[in-house]
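The complex appears here without one of its protein chains, the remainder shown in place.
Chains here go by letter, A, B and C, matching the order in which they are written, and residues are numbered from 1 within each.
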Amino acid sequence: MFKKILIANRGEIAVRVIKACREMGISTVAVYSDVDRKSLHVQMADEAVPIGPAPAIESYLNMDRIIAAARATGAEAIHPGYGFLAENSDFARRLEKEKIVFIGPNSTALELVGDKVRARQTMEKAGVPIIPGMNSIPKDISEYEVAAKKLGYPVMIKASAGGGGKGMRIVCSEQELRPGLEAGRREAKSAFGDESVYLEKYIEEPRHVEFQVLADNYGNTVHLFERECSIQRRHQKIVEESPSQALDPALRAKMGETAKKVVRAAGYNNAGTVEFLLDKNKNFFFLEVNARLQVEHPVTEFCTGVDLVRQQIRIAAGEKLSFSQKDLEQRGHALECRIYAEDATKNFLPSSGKILFLKEPKGPGVRHDCGVYSGWEVPIYYDPILAKLIVWAEDRDAACDRMLAALNDYAILGISTSISFLKDVVNHPEFRAGRTNTGFIKNHFENWGEKEKSEDKLRLALAAAAFDSINSGPSGKKVVGGTQKATVSPWQTLGHWRLGEGR
Amino acid sequence: MFKKILIANRGEIAVRVIKACREMGISTVAVYSDVDRKSLHVQMADEAVPIGPAPAIESYLNMDRIIAAARATGAEAIHPGYGFLAENSDFARRLEKEKIVFIGPNSTALELVGDKVRARQTMEKAGVPIIPGMNSIPKDISEYEVAAKKLGYPVMIKASAGGGGKGMRIVCSEQELRPGLEAGRREAKSAFGDESVYLEKYIEEPRHVEFQVLADNYGNTVHLFERECSIQRRHQKIVEESPSQALDPALRAKMGETAKKVVRAAGYNNAGTVEFLLDKNKNFFFLEVNARLQVEHPVTEFCTGVDLVRQQIRIAAGEKLSFSQKDLEQRGHALECRIYAEDATKNFLPSSGKILFLKEPKGPGVRHDCGVYSGWEVPIYYDPILAKLIVWAEDRDAACDRMLAALNDYAILGISTSISFLKDVVNHPEFRAGRTNTGFIKNHFENWGEKEKSEDKLRLALAAAAFDSINSGPSGKKVVGGTQKATVSPWQTLGHWRLGEGR
Amino acid sequence: MEFEFLVDKELRKIVLEKKEGGYCIAYGENQVTADIQSISPHVLSLMIDGRSYLVYIARDKEKKYIFIDGQQFIVQEPGRETKSFHAGEEKAQEGKLLITAPMPGKVIKIHVVEQQEVRKNQTLAIVEAMKMENDIKSSVEGFVKKIFVSVGELVDSEKPLIELETKK
Partner (left out) sequence: MEFEFLVDKELRKIVLEKKEGGYCIAYGENQVTADIQSISPHVLSLMIDGRSYLVYIARDKEKKYIFIDGQQFIVQEPGRETKSFHAGEEKAQEGKLLITAPMPGKVIKIHVVEQQEVRKNQTLAIVEAMKMENDIKSSVEGFVKKIFVSVGELVDSEKPLIELETKK
């Protein structure tokens, strides 16, 4: 087993990996950009190495600096988390040359599945159902126009190099194609350092169902069942769950076997996710392989009892899988809500600023994977994910109730977050009924606004504000007062406030 | 289902029950003594009713006030938690008369199992193996002396009315018997309002293995497997786990069936725990029924996936068990450490005072059931349990590693706690090997002291203290400074400290 | 003691007065007695008519953020709110419209030049923040009066980007 691992990431996922390492007795090295000195992952790691200025391209995407940090600290392996260099096959290949273990798939498999277009070709050959679309990346815009016409609008622009909604665009008409391609390329370039995009037929309102897989270096492959991630905004998942309400045991087994076929066709090892779209008639299509730990991996951990980060590390260290398909089963129901710094009333515009106060939800069956804290200034340079709230309960209804209770207990003050929006999503009758597809947000939450606030709570808020203005907390620190009226009020005849009395 | 439940308890267990109610859409009523106005359960409940002065006998044990609070708020049911009135059959009977549902067993069963002596008789008749001991409560001390002589020293003094180590004493000689009885009676009186104690043969160094049971009001009974709670100090559990390392599937099945036999023989319903002692030769003896939710219930929740508080409430509301024995199985391994306000270097002397700072451990597979917070003053009137740290992992080794990592992350500043002690327990080679019995603490931790602190960390602590003295935190509040030396130091020639500069 | 606060742009008055055993709160027609306890610098526990409320509170220079049972309120002192532009808002004045950055970010494209005529909903510029591109669109028909920023510039959320003149 490794003695020291470098985590080439930041935020909640770096924290998650550090925790796993610590439990395994492995030392951890964090890397950080200039704006992340006070970031949680830096505080928690055993060692920390600065790797450059705030923009990711100069720090978290800078392979030279990350490799130098691993060399300098003697880290034997690098965990890339998700995003940044996680699916960069050049990085994996460089590490292989440097004899540093990349905690992820081998570079050949990574290159194949990372090239979404070549992956499609391979899977088609292996007999895996795929979505109609382009089988190569054209040089010229006009070729996209021809392909789009052939597929028939609407089509989907997708980044060849990555996922997570980055670079993704739905195009409904020829007129939108060129600007869509330009924007998609820029986003892909900035997110993955590769501007290649391609087109696929847009399947309307499918469910997004993905299978978690694990494959060791000796050809042993298992799937850990599905996650449904249909609830998306800006083509990015915000609520995920397992099991999916759309699968019955037969379909689950069939899709699971297909996922394993994908893994074998790609020569893939370590943890990965095989994404499918499931249409209304329960036909499923291979979408892509996410060749990394997923944001939503805790949902699977809750249902299967398998710690995926631990498995990733063990597989990378050359251990064999200690269980086989028949040992795995799903128990209960898990839900995840992603907590973004964003304003759901303004088209999910990212928000930044200082987290003045954070109260994390907790309790039985509640897990909060969190990369921030009270007093942390959310930088503008990175993905606006702050944390993930994951719950598990005996059944889906209980899990929804638990999620709602936890979201209701979840205070982040000072910046905008998606919490209120998520409550309305989980509480929506169609969601509760399990009738979800990727059009869910568009269909049910167009022009969403927060519910009218209760007069009762407003009164309490005002009373609390007034109390605070006079008497702000045990610290005795006065920060801001309400305007105390100078005009005569009936109360003034009752005598003046006596500050701090009787507390 | 109930609309409103009153929780006749305080601390972490009241918080636990409130959380369950909230998820079930049930309103909650907290009750509190004068010193508990700022207690966590009072903050979290929907309603809160003061029930008297700090001493439990005048508040949390005061049935009239608690029943009046339920009446006044319209609560349909009362959850008693553990301790206080949880196993008081008079209370259960009064509630039955008042048409308020007692969330626990029926008063007849409670009276039977609560009378440890009568319970022993019943179980013996039903063919359940019991420990040799007294079958009635004598009036006179001399009768104890006769019984003790007949059983042969050492004998065990036990409170007829309760558990949790209260009133319990090992007596090794006739000389110790009388003072032991006196102390046991006083403790029993103060803890349960009933001073009856009896004697049992003391079984040396057994394992404490208990089975969780659930029985609905229609005769359906299941067991939820075992917990091993051998790690005890002052006859009180401090580390619990499931599964037990001492059971194989055959013994587990046999003990589980015996537990169900006990439940049926007692006419018992709702949640309960059947305690056994397991001797070195794997003979097991019925000890008693804990007729309530146990402190260590989360261990079972983690392994079986069943929410016991939710089940208690559902059963009390007249619902049938929604699963049967064959639906239940154990997965992975769970451990609990109880966090007490006590000083392990001073014979576990309770400690009180103000919690100046609390950093709760968290992470995947980590649950922290907590009744306190930063700034809370721990009162001297109640059981010194502050919180429980429970972890789950795929196997026992991983669970131990997770527990150690979590304990290492767990800061409670301002009062003494058992945390350092617990780390050494979980890290002990005999514990890691699963060789546990109720003599474990006595055998391995007599005169325990905290390990020598590292010079390296001491240096850091001093640097942090110095930094803090100059520049104490963003709040700018100065509380206490180190003594800055007036004598000349080599540093003084380098110029004076400039306060707050460059931050 | 009477207080005025601004919540969601509406002025609200509340009277809070200490009295025997708690505080008297008068709001509109209603008057209640509350037991208000400070739990920590960010937490208050309120008890009113036997009901218990847990309140989280945080402060920055201008505002108090108050969280009660899943709802957040931003409470401001009146008078302060008009001193600065607000994120993403447009300031219209005599046919002029000032487009400000919706969030802190980086200008990565400007689609228009000064004096150019623009349609309603036309994309004027793109600001990137947290790896997402955000189109800055015109909400009116008109002309580009002035462009305050250039490509590559980092902007914060109150930075004026473009001034438009609406068509008469």
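The rule is simple: a residue touches a chain if its C-beta (ideal position, glycine included) is under 8 Å from a C-beta of that chain, and two chains touch if they have at least 3 such contacts.
All figures in this text were calculated on a predicted structure; none of them were measured in a lab.
Novice: Of the chains that are displayed, which are in contact with the missing one across the whole complex?
Specialist: Answer for the hidden chain's contacts among shown chains: A, B.
Novice: If I consider the whole complex, including the chain that's not displayed, which of B:Tyr202, B:Tyr268, B:Tyr381 or B:Phe431 touches that chain?
Specialist: Hidden-chain contact among the options goes to B:Tyr381.
Novice: Which of these touches the unseen chain: A:Asp46, A:Glu124, A:Glu143 or A:Glu176?
Specialist: From the options A:Asp46, A:Glu124, A:Glu143 or A:Glu176, the contact with the absent chain belongs to A:Asp46.
Novice: So one chain is hidden, and I want to know which residue out of B:His79, B:Lys166 or B:Arg227 touches that hidden chain in the complete assembly.
Specialist: Spelled out, the listed residue whose C-beta touches the missing chain is B:Lys166.
Novice: Touching the absent chain: which residues on chain A qualify?
Specialist: 30, 37-38, 42-49, 72-73, 373-375
Novice: Touching residues of chain B against the unshown chain: what are they?
Specialist: 166, 183, 186-187, 190-191, 234, 341, 346, 349-352, 354, 356-357, 359, 374, 380-384, 407-409, 411, 413-414, 420, 423, 453-454, 457-475, 477, 479-485, 489, 491-492, 494, 496-498, 501-503
Everything that follows uses one rule, which is that only the chains that are shown with their structure count from here on.
Novice: How big is the gap, in whole Å, between where the Cα atoms of chain A centre and where those of chain C centre?
Specialist: Centre-to-centre distance between chain A and chain C: 27 Å.
Novice: Could you list the positions in chain C whose residues touch two or more of the other chains?
Specialist: 40
Novice: Two or more other chains in contact with one residue: find those residues in chain A.
Specialist: 474-475, 477
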